[in-house]
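Could you have a look at this structure, given as structure tokens, before my questions?
Removed: one protein chain of the complex. Kept in place: all other protein chains.
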Amino acid sequence: MRDAVVTGARSPREIVDEAFSRARRVRAGADGLNAFLWSDEASAHDEASRLQTRLEAGKGGSLAGVPVVVKDNIATLGSPTTCGSLILENYRSPFEATVVRRLREAGAIVVAKTNLDEFAMGSSTEYSAFGRTKHPLAPALVPGGSSGGSAAAVAAGITPIGLGSETGGSVRQPAAFCGIVGVKPTYGRVSRFGLVAFASSLDQVGVFGATVDDAALTFETIAGRDPLDATSADQQVLKYGEPVSSLDGIVIGRPREYFPEQLDHQIAVHCDRALERCRALGATIRDVSLPNTNLAIPVYYIIAPAEASSNLARFDGVRYGLRITDDGLRGMYEATRSNGFGPEVTRRILLGTYVLSAGYYDAYYAKAMQVRSLITRDFSAVFASGVDVLFTPTTPTPAFEAGSKSDPYEMYLSDIFTVTANLAGIPAMSLPIGRVGGLPVGGQILAPHFAEVKMFRVARALEKALGAEAHR
Amino acid sequence: MSISLDEVRHIASLARLGITDERARVAAVELSSILQHMEVLSKVDTSDAADVDVLAQSGMMLRPDTGPPIPLERSPADFVPELRDGFILVPRLATHEDPEPAP
Partner (left out) sequence: MSTRESSAGGTLERTAARLAYEMVVGLEVHVQLLTRTKAFCRCATEFGAPPNSNVCPVCLGMPGALPVLNDHVVDLALRAALALECRIHPVSIFARKNYFYPDLPKGYQISQYDRPLATHGRLTTDGADGTSITVGITRVHIEEDAGKSVHDRFPGVSAIDLNRAGVPLIEIVSEPDIRSAAAAGAYLRSLKQLLEFLEVSDVNMEEGSLRVDANVSARPVGETTLGTKTEVKNLNSFSAVERALDAEFARQCALLEAGQRVVQQTMLWEADPGTVRPARTKEESHDYRYFPDPDLPPLVIEPSRIESARRSLPELPAARRARYRESFGLSAYDSDVLTASKALGDYFEDVVRQHRDAKTTANWVMGEVRASLNASRRDIEEFPIRAADLGELLDLVRDNVLSGTAAKRVFAVMAETGERAAQIAQREGLVQVRDDAPLQAWIDEVIAEHQTEAARCANGERKLLGVLVGFVMKKSGGRADPRRVSQLLAERLGV
């Protein structure tokens, strides 16, 4: 697409028009998938014509003319940034996220802000204040979450790429459910400046792509140190480079904790098929163990709510966003926050406040941080033993029905294979490896810190080897 | 570990979340049930868990003491709920005669 634009075969305007007509056809708006919270054809046309001028001056950029959707917890200029919450219903950011600025500089055109679980807290995009997003293949199902809007838009073919955010699997899980590629970079690889914080030590901007190449190119565009984010790493971003089909010399670990007895049998079968393809390409498959995996969900659901309870304190009705006046200052705080936040956000703020409060900090937060370091150490040990990447299922089940998980903890368990990468800070991605009952299944590749190139290499080879099988 | 109704009220108050008694009762049950799943952590031996010094590595990135600030592309008048003479207005504190001294 980008090549067609740079060579002049297609104009940015044509591509934008095509994205909008596709969006209309698949009914991306509130009357259909409800993937978009904002979309404006006129402003996309403006961007397209500005890009046209740049192209004529020979300054296209690596994503020239590529339409992109952006999760609505990433600050953009010229459109709202609601985080799927009533508390920011009419909020427009006075600045733009570094990742969006980098995309625009590379020539990408933002066509929509997408739906999400409120403040990215959820695994199904059911907890948006503006209604749930539907799965593009089956409207009764969830697309996964929390980046369900971006995943659905890319899966529906509206744009080839999209931005999401990851705290515990919010890109990989919906990518798996929707049958596309989703990438969570190494913690610190991509700037968080402008990503509305959920759990700062776990959050990363992630990318969706229709293919591994699309995702890798988008990743390269947004990666790299940002002087506005003290946690962004000063690590060179290696170019993904020429695709290599052979996996000679690559050792792929198969962690037994990710293939439990209860795992959906057909998902296990698809994983084995994928590993078999890798073996055929020259890779060595090795059974490995990450013994602390079962502790990941408890650790995650202490650390993430704790950080969230603090990160969401700024939504107080004082400086921006919703303000509901009530009795005095305290009344304003309580009315604004209890009306502005939905039930899941409220639940997590309560949980997070509790685990940080006097008398409980050591038993919960401090302990969870220690166990987190054990989980990280599991990965370091496996990678140090000569394993290049790990391969696992992305999720324990395919997409589930909306409303089917009423118990909060049961919902939390759908992140069981994904939260570990966030806790350890390592890169991970999901790519389609087949279907179960017509629904996509994702395979997850995990790599050592800052080894995204290795991860993409395996993903690209596997994608090619599976071919059409990935969607069967 | 189970959370009492009073504890829920206390943490809701700390978090400035106005919740009804009924919501508080539901929350007490939900949070207690979630926390039960966290109990497993107390049995984990973390005596040799990594200290922050190890995680510190090269330490944090610093910035020079120079401007200009990140610009506000929209003025405070566009987003502040109540602004007068440049000040952000809020309901007066109940204890305003004892303004909490700045930290």
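Think of it as A and B in the order they're written, each chain with its own count starting at 1.
To be clear about the criterion, contacts are C-beta pairs under 8 Å (C-beta built on N, C-alpha and C of every residue); 3 or more make two chains touch, one makes a residue touch a chain.
Model, not experiment: these values are computed from the prediction.
S.K.: Specify the residue from the set A:Ser39, A:Ser93 or A:Gln444 that touches the hidden chain.
M.R.: Looking across A:Ser39, A:Ser93 or A:Gln444, the contact with the absent chain belongs to A:Ser93.
S.K.: For chain A, which positions touch the chain that isn't shown here?
M.R.: 74-75, 81, 83, 88, 91, 93-95, 97, 192-197, 199-201, 227-231, 306-307, 309-310, 312-316, 318-320, 329-330, 333, 353, 356-358, 361, 365
S.K.: Using the touch rule from the top, list residues of chain B that touch the missing partner.
M.R.: The list for chain B reads 10, 13-14, 16, 52-53, 55-72, 76, 82-93, 95-103.
Convention: only the chains that are shown with their structure count from here on.
S.K.: Mind checking the centre-to-centre distance between chain A and chain B? Centres are C-alpha means, answer in whole Å.
M.R.: Taking the mean C-alpha position of each chain, the two centres sit 24 Å apart.
S.K.: Taking the touch rule as given, give the residues of chain A at its contact with chain B in the complex, in rising order.
M.R.: Residues 77, 91-96, 225, 227-228, 230, 232, 234, 292, 294-295, 297-299, 301-302, 309, 313, 316-321, 323, 325-326, 328-335, 337-338, 341, 346-347, 349-351, 353-354, 357, 363-364, 367-368, 370-371, 373-374, 376-377, 407-409, 412 of chain A touch chain B in their complex.
S.K.: Report the residues of chain B in contact with chain A in the complex, numbered from low to high.
M.R.: 3, 7-8, 10-12, 14-19, 27, 30-31, 33-35, 37-38, 40-42, 44, 46, 49-50, 55, 60-61, 63, 70-76, 78-82, 88, 90-94
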